[in-house]
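One chain of protein is taken out of this complex; the other chains stay put.
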Amino acid sequence: MQLAFLGLGNMGSAMARNLLRAGHHVTVYNRSLHKAEALREQGARLAASAAEACRGAEAAVSMLADDHAASATALGDDGIAAGLPAGAIHISSSSISTACSRELAAAHRAKGQHYLAAPVFGRPDAAEAAKLLVVAAGAPELIERCRPVFEAIGRQTIVAGDQPWQANTVKACGNFMLASMLETFGEAYATVRKAGIPPQVFLDAMSATFGSPVYDGYGRAIAEGKFEPAGFALKLGAKDVRLALAAAEECGSPMPIASLLRDQFLSALAHGQGDMDWSSVALVAARAAGLPDSKPA
Amino acid sequence: MQLAFLGLGNMGSAMARNLLRAGHHVTVYNRSLHKAEALREQGARLAASAAEACRGAEAAVSMLADDHAASATALGDDGIAAGLPAGAIHISSSSISTACSRELAAAHRAKGQHYLAAPVFGRPDAAEAAKLLVVAAGAPELIERCRPVFEAIGRQTIVAGDQPWQANTVKACGNFMLASMLETFGEAYATVRKAGIPPQVFLDAMSATFGSPVYDGYGRAIAEGKFEPAGFALKLGAKDVRLALAAAEECGSPMPIASLLRDQFLSALAHGQGDMDWSSVALVAARAAGLPDSKPA
Amino acid sequence: MQLAFLGLGNMGSAMARNLLRAGHHVTVYNRSLHKAEALREQGARLAASAAEACRGAEAAVSMLADDHAASATALGDDGIAAGLPAGAIHISSSSISTACSRELAAAHRAKGQHYLAAPVFGRPDAAEAAKLLVVAAGAPELIERCRPVFEAIGRQTIVAGDQPWQANTVKACGNFMLASMLETFGEAYATVRKAGIPPQVFLDAMSATFGSPVYDGYGRAIAEGKFEPAGFALKLGAKDVRLALAAAEECGSPMPIASLLRDQFLSALAHGQGDMDWSSVALVAARAAGLPDSKPA
Partner (left out) sequence: MQLAFLGLGNMGSAMARNLLRAGHHVTVYNRSLHKAEALREQGARLAASAAEACRGAEAAVSMLADDHAASATALGDDGIAAGLPAGAIHISSSSISTACSRELAAAHRAKGQHYLAAPVFGRPDAAEAAKLLVVAAGAPELIERCRPVFEAIGRQTIVAGDQPWQANTVKACGNFMLASMLETFGEAYATVRKAGIPPQVFLDAMSATFGSPVYDGYGRAIAEGKFEPAGFALKLGAKDVRLALAAAEECGSPMPIASLLRDQFLSALAHGQGDMDWSSVALVAARAAGLPDSKPA
């Protein structure tokens, strides 16, 4: 397919690379040129703006940091909507709010373009290995048309519904589940440490109980107090908790653990942890228990 | 080994059976004779009291419902401590409070007997398959002596420390992690359902994300609203959350998610869910969102 | 003074009336003409738009429902900023977000106009009696210039700072204190009722303990289950809790009780209580305890 790709962070670069590997023609645009250059060597064409990248494309894939960046890239003067042909599709993989997703859908509709939300689960290494989980929502025929894109970047595609924002709800709730797991580890480790039990003992018990690589990985990071470099920055995690709360508020569903997470992430930010890995939210529970901030023994 | 086994519920019966299979000599006692009879066919001797079962034993394994039952069985007139020889070991596998565990340890010490806490993780099917996770704590040489017991009932033994109550802390915190997962599923499903998304979609996303049989199993039960028959009764789950809070209070560690769980379990009990599976705590979040109690579509 | 007054709800009408009583010249504008007519009899002039009301005014007082209404009335084509003379002051008494307050301040500054935030505490009867508490913030000399306005509507003026949004923060936090009191009553009454104690007994104890007319009034309403007609609608209360959370998030301050309130208000909304008095948030705690929704005996 003729594709545009917008947003070349760690996740986006890996996704664009896999689209190239799968034989798609990809024109990329990124605000800082540096990252785009790297992709040129792998066969990408470079564009000077999002609009230019989208000219002639069948679909444009965007992977941006937040609502602000997603809106600016899609709706700005040199944005996706300004370049994408009528009938072409904007596949938004960014983790954005349901409100922003609806706004983008309406803007593209007004121009005779199509819009799908297709946020992904997985960290940069999964993106690199084309093993992301893609959660797509929008008109069924559009989703079918975009299957080659989803298959090039992920191992599985789940269809959430025919309204694009529904995929954003699933993504927000999924990240809520991950963030909750981090906080539960934080609370349990604080208790275990104050009881004089090595965190590793508790980690072994949880690895055996849950049998989940996600519990293993985050459980180990928290047990060892290893929060840098960040795989996923705490400030982005705080944003995702906000997205879950916003989605829940919209549809009238209280989420008390999400509310609690919001406060723990806020406290973490107030203690300067914004650029640490989001698993460092565990430090908030440790601090409340009077434990020193330093690594556990 | 010459063993006594006290408490033949679903878990205890399976554990006793595996001790027999491993070639140990096991004398069992249970308040209701019925369950003991079943084990006789598999080679167990029957005793008329806990004390009688313990006479001549090298170790007595107990698996009882709560602090009250554990204390009564250990310290009553016809209890474990009244029958166990000096130098023999009481291995308490019950999920009891750290306070109760310390009380039992002291009582046995006063009689020249030994005490280990060795609570287990796993549901009845894991117990039947000798695949429990055993978390043991107490004097290292006692733990070594009891290895053959642990190996007969479990797939892995983790040593939590040299104070028996430390194993109870690990068990309480582990069950807190499981209960937290149930509540997070409940909150996320409530939001997802109110957003018109089939719960199965969210379940698929979480299965792919966590890669954990525990998430798969409970996630499915909650998505399908299938809470009976109970694998683990909600009223026992409520007790375990209390144990976690008590352990945390003892060592001065706030656990805000555990506090929240306490309230959700209380609300579930107030709505008559005590004998449903503990995963039905998810109904509390659904109710708060104004969703009907019936199964999701 | 020559004044404009925008927004003639229950609160605004009473405030405008008191400005007239104090001898000010007041031109009013309200979206629905009906309420403006009532004020004409008391000496107000009527304008056909906010802009028209503001022409020639020394100050414009606005009292609107939320951010949306406040922005539209201030910044729309026929809005306050379009009519207010350079050097004149917009006194915003609406309960709006700090973000909206900053936006209004910037818009007026760009036009050479001034902006003060002066939200008020008090219910409609206090507004009628000119006994509001005014919390003002902005440039000190502007506050001095507006003293006659504040004195005509309130019994006391508190200066929060020289940044207008600071007054909005105080207002949001104050409403948070009130909402918290409602929820604590709800939880305590639920327990007291389930213990078979008449709510009136608890109310008497709290009246004697706090010696506060606010506790007396709300405590009685909740004890009697009298939530209609609404003095202050629950949906507005939900908005105010959001404002507090937004203000807190902005300055990096976790507010766990505010987060909890958010969820309780969301649950109340999901149960159709949006137009009831905000004290009906107490029904959420009663419901969680399995109590019937009907009035307590």
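Residue numbering begins at 1 within each chain, and the chains themselves are lettered A, B and C in the order written.
Here, a residue touches a chain if its C-beta (ideal position, glycine included) is under 8 Å from a C-beta of that chain, and two chains touch if they have at least 3 such contacts.
All values derive from a computational prediction rather than experimental measurement.
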- Query: In the full complex, which of C:G87, C:P213 or C:P229 touches the chain missing from this view?
  - Reply: C:P213
- Task: Among C:A38, C:I158 or C:L236, choose the residue that contacts the chain missing from this document, as touch is defined above.
- Result: C:I158
- Message: In the whole complex, not just what's shown, which of B:L20, B:A36, B:M255 or B:L291 touches the removed chain?
- Response: B:M255
- Message: Touching residues of subunit A against the unshown chain: what are they?
- Response: 256, 263, 267, 270-272, 284, 287-290
- Message: Please output the residues of subunit B touching the missing chain, sorted low to high.
- Response: 248-249, 252-256, 259-260, 262-264, 266-267, 269-270
- Item | For subunit C, the residues touching the chain missing from this view | 121, 133, 135, 155-156, 158-161, 163, 166, 169-170, 173-174, 176-178, 180-181, 183-185, 187-188, 190-192, 194-198, 201-202, 204-206, 208-215, 244, 247-248, 251-258, 260, 264, 285, 288-290
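In the analysis below, only the chains that are shown with their structure count from here on.
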- Message: Suppose chain centres are the mean of their C-alpha atoms. Which chain sits farthest from subunit B?
- Response: C
- Message: Quick check for you: compute each chain's CA centroid and the global CA centroid, then name the chain with the smallest gap between them.
- Response: A
- If you average the CA atoms of subunit A and of subunit B, how far apart do the two points sit, in angstrom? 37
- Message: Roughly how far is subunit A from subunit C, centre to centre by C-alpha average, rounded to an integer in Å?
- Response: 38
- Interchain centroid distance [CA atoms averaged], subunit B/subunit C, Å: 52
- Which subunit A residues touch at least two other chains? 248, 252-256, 260, 264
